[in-house]
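A single protein chain has been omitted; all remaining protein chains appear in their positions.
To keep things simple, chains are lettered A and B as they appear, and every chain counts its residues starting from 1.
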Amino acid sequence: MTKAPVRKPVPATRSTVSLKLLMAVTGLLLVAFLFAHMTGNLKLFVGPENFDHYAHWLRTLGTPLLPETWYLWIQRAGLTVALIGHIAAATILARRARKARPVRYAHRPKVQGSYAARTMRWGGVIVLLFVIYHILDLTTGTVNPAGGDSEPSARVIADFAPGRWYVTLFYTLAIVAVGLHLRHGIFSAVRTLGQRSPRGERRARQAALVLSLVLVIGYLSVPFAVLTGLVG
Amino acid sequence: MELWENGDPIRDEAAPDGPIETRWERRRFSAKLVNPANRRKLSVIVVGTGLAGGSAAATLAEAGYRVRSYCYQDSPRRAHSIAAQGGINAAKNYRNDGDSVYRLFYDTVKGGDFRARESNVYRLAEVSVNIIDQCVAQGVPFAREYGGLLDNRSFGGTQVSRTFYARGQTGQQLLLGAYQAMERQIAAGNIEMHARHEMLELIVVDGRARGIVVRDLVTGEITTDLADAVVLASGGYGNVFFLSTNAKGCNVTATWRAHRKGALFANPCYTQIHPTCIPESGTHQSKLTLMSESLRNDGRVWVPLSASDKRPPGDIPEDERDYYLERIYPSFGNLVPRDIASRAAKNVCDEGRGVGPGGLGVYLDFADAIERLGVKAVEAKYGNLFEMYQRITGEDPYQVPMRIYPAVHYTMGGLWVDYDLQSTIPGLFVIGEANFSDHGANRLGASALMQGLADGYFVLPNTINNYLAGGPFGDISDRPEVASALSSVESRVQKLLDVDGDRTVDSFHRELGHIMWEYCGMERTEEGLTKAIGLIRGLRDEFWTRVKVPGTGEQLNQNLEKAGRVADFFELAELMCIDALHRAESAGGHFRAESQTPDGEALRHDDEFSYVAAWAFSAEGRPTLHKEDLDFEYVHPSTRSYK
Partner (left out) sequence: MDIQVRVWRQDGPSDKGRMVSYDVKDISPDASFLEMLDVLNEKLILDGDDPVAFDHDCREGICGMCGMMINGVAHGPERATTTCQLHMRHFSDGDVIDVEPWRAAAFPVIKDLVVDRGAFDSIIQAGGYISAPTGTAPDAHATPVPKADADAAFEAATCIGCGACVAACPNGSSMLFTAAKVSHLGLLPQGQPERDSRVLDMIAAQDEAGFGGCTNAGECTTVCPKGIPLTLIGRLNADYRNALRKG
C-alpha cells in the first residue's frame, strides 16, 4: 500500500479505542467481583455464623497450596490493579473529552441519550469515594462502631442499626450510584468489546439493566434487613 | 442593431474519422504519451470536485501528475453531484435484454434530439461499462439482487434495464467513491487540495491556459496559481434562474471567466427542465426540490377545468377536473417525456388554472392508485418520496393530491470542447456538466452521472497526455498577464464592494431568475427573448449602481461571493437569450412557439439548425456565432411523437 501518513500517528496502544477496551475489560472484572461479593453478603440471611464462617474461609482459600490469606491478597492486588487501570483510562479519556469540547453551548442541550450515560464520570467518582469509606468501615473496621477486632457479622449489624439510619441512607445512595454506573457501564463495555447487532444491543441493554438491578437489590437487602430487625 | 455577428464555422479537429467503433481506440493510440518520470514535472489545476473533477483529479494524480484541486465548498465531498438521485447508465447488458454499446449510443443521440456529436456519444457509451467496474472496485454500494449481483432498472422510459443505482442516492455514493480516491491521493501528497477557494479568473499566457486566480473564501486573500494545464469541472449554470434544483453555490463564474478569455461557449440556451419538482410556497423560496419522475407511473396529473375554481381538490367533482396529459396525449398519458410534461404544466398555469400558492402548480393525484393498489402498495413504492414531500410542504399526499411544478435541473450547454475535451484555449480542458459535449438538446435520465465519470476517469486522463507531452511550458510567474489577471480580480471585487447601494444581491438574482424563467424557460418566442435581453441589460446596469454588498473583501463574506456570481450570471443570461433567439426551432426541451406543428408539437429544423452554436465573447455585447456542423452517419434524425 502506498500511503504517506500526513500526521504522526498516535500509538495504537494509547488510542481512545484502546483505552476504552482497557476500561471495558477492567470494568467487567470488577463487576464479576461485585457478584462474588454480593453472594457472600447474602449468607448473612442464612445466619451470622454462616456469614462469619464464609469470611474466615476466604482467608484460608488456596491453602495449603498457598500460605493463609495469600489468595485474598492476590485477589486484592488484582482488583486494585484493575481499579487503577479503570480510573487511569477514565481520567485520560475524560481529559481528552474535555479538550475536545472546550466550549459549552449557551442553550444547554437536553439529554437525548440516557442520563446513566451522562453521569458516568461523576458517578464513578462517587463510587470510588464510597469504596474507600466502605473498606475503612467493613474491611478494616477503622470507622466501624464495633471496631476492627469484631466478627464481620457484628460489624455489619452494628453498622446498620436503626439508630444509625443515616449510614444505611448513605449506603443506599452509593449502591444506587453503583447501579446507575453499571447500567450504562455493562452495556458500554459490551459495545466496546465489539457488540454490533441491533438485537444484541437490545439484549445487552436489558442484561445491563437486570444485572444492575440484581446487584442493587442484593446489596441493599442486607442493610435494610438489619435496619428493620429482620437480621441481627 | 444586430444582437450577434456570424463568424467562421469551426470544426472538431481532434476527432478521428472512420468507423465509429474504433474512433476512441485510434485516438488513444494517436495521442502522445508522457513518460512516467516526466509526469512529476507537470502540474494540472482542477477546478471543481464533483463527479468529473473528483474523478479526474484522483486519476491524474494516480498517473503521476502534480494536481492542485479547488472547490468552493468546505470539502470536496459536497459538490452537487451528490444530490443526483436516480442512477447511472451503462451498457453492461447484464440483463441480457438486448442492450449494447451501440444501443446506448443510439438512445443518447436520439434522446438529445439530434443535437449532439456522434463520436463523443459513442465514446461515452463505450466507456460506460468501465465506470461501473471502477466504482464497484472502490466500494460504491450499488443495489444488488439476492444472488449478490448488481441490480438494474429501466429509467426514463428506455426499453432496456441499464441503470445502476444505490437507492435514491446514486450521486452521493458515486461522489464519495471519487472523493475517497481523491483523499487517498491527497494523503499520498499527489493532490494539493484547496477547499473554500473560488476561481475568479483564468490566466492565459502565450495563448495557453496556464493558471487561475482564486480567492480564499475564509481569509479573502486573492492569489494566483500557475500550472501546465487547467481543467474546469465546475458544473452547470442552472442557478441563472435563481430557483432551480441546483445547490445554492452552483455558479457559472469559472466557465464564464474562461469564456471571457476566449473559450467558446456552446449551446448556452440548452437547459433541462424537470416536470416533477415541489412548487414554490412563497417569496421566501430559495431553491426547488426534485422528486423522482417515477411518481408519474401511478399518479394522475390534473388541474380544475375552470380557472375560477378555487375549491380544495377534494371538493372538486370528477367532471370538473381536467386530466390534461391524458386528454392531450391519450397513448402516453401521464408518462409523456420530461419536456412535454413540463410544458403542458406551464400552459395550464398560464391559463390561470394552476393550483397552490401563486397558482404555480398542478395536482399529481394518487387517489386512484390508492384505491386500486391499496395504501400499503403505494407506500411500498413511494413511501420515501411521500415522506420527503410531506416534510417540505406539510401536506399528506395520502390525503390530498401532491402539487408539482417544473424546475430547471441541468444545463446541457457549456464551454465548447473538441473530442479531447479541450476548449478553444489550448491547455484549458472542460469536463462534466461544464462542457457542452454529449447530451445535445436534451439529456436522458441517468446520463449525467455517466458523462461526469466518463470524462473524469477515462477520457480526460487519456487525452490530456497529448497536450502535456509538449510541456512543461516554462516559468511564467513574471509575465505581465499574471499580474494583470490578479489585479483585474482585485479591482472587480473592490468594484462590487464600492457600489454600496440599496438593493441586496439576492433581490437582483431573484429578478433575473424571473426574467429567465418567463422568457428563456420552457417556451420561447422571438418577441419574449428580445424583450428579455432589454430587461436583463437594464437590470444589470441597475445592479452595478444599486447593489449593496456588506462587509469587506478580507474576510468570509458570503454576499461578496454571491455578488460576483450574479454579476457573471447577468452576462450569461444575455448570451442564453441571444442563443435561444437565433435558434428558431424547437429542439429537445426547448419549445420555440414560432416553430410548431399544426397540432402544437415541437418542430425541429434539421436543414437549418443541425449544428452546435459556439459563441465567442465580445466586450461590446455582440457575441460572434461559430457553427460546428453536426453529421449523422449512424443515427438518422427522426421526429418524436407521443400522441
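Assume a contact is a pair of C-beta atoms (placed from the backbone, for glycine too) under 8 Å apart; a residue touches a chain by one contact, two chains touch by 3 or more.
A quick note: this is a predicted structure, and the numbers were derived from the prediction, not measured.
In the complete assembly, which of B:I20, B:V101, B:A166 or B:L364 touches the absent chain?
Checking the options B:I20, B:V101, B:A166 or B:L364, the one contacting the hidden chain is B:A166.
Check each of B:F155, B:Y457 or B:F473 against the chain that is not shown and name the one that touches it.
Final answer for the missing-chain contact: B:Y457.
Consider the whole complex, including the chain that is not shown, and state which of B:L33, B:L556 or B:A593 touches that chain.
Considering the complete complex, B:L556 is the one touching the chain left out.
I'm checking contacts with the chain that's been left out. Which of B:N6, B:S286, B:S477 or B:T639 qualifies?
B:S286
Sort through A:K20, A:K43 or A:R155 and give me the one touching the missing partner chain.
Of the listed residues, the one touching the omitted chain is A:K20.
Which residue numbers on subunit A touch the omitted chain?
Missing-chain contacts on subunit A: residues 1-3, 5-10, 12, 15-21, 93, 96-114, 117-118, 120, 184, 187-188, 191-198, 200-201.
If you put the missing chain back, which residues of subunit B would it touch?
Subunit B touches the missing chain through residues 55, 58-59, 62, 73-78, 80, 82-83, 92, 94, 130, 132-139, 141-150, 166-167, 169, 172-173, 176, 179-181, 183-184, 186-187, 193, 195, 218, 245, 247-249, 281-282, 284-287, 289-290, 357, 391-394, 457-458, 461, 502, 504, 506-507, 548, 550-551, 555-556, 558-559.
In this section, only the chains that are shown with their structure count from here on.
Would you kindly tell me how far, in whole Å, the mean C-alpha position of subunit B lies from that of subunit A?
62
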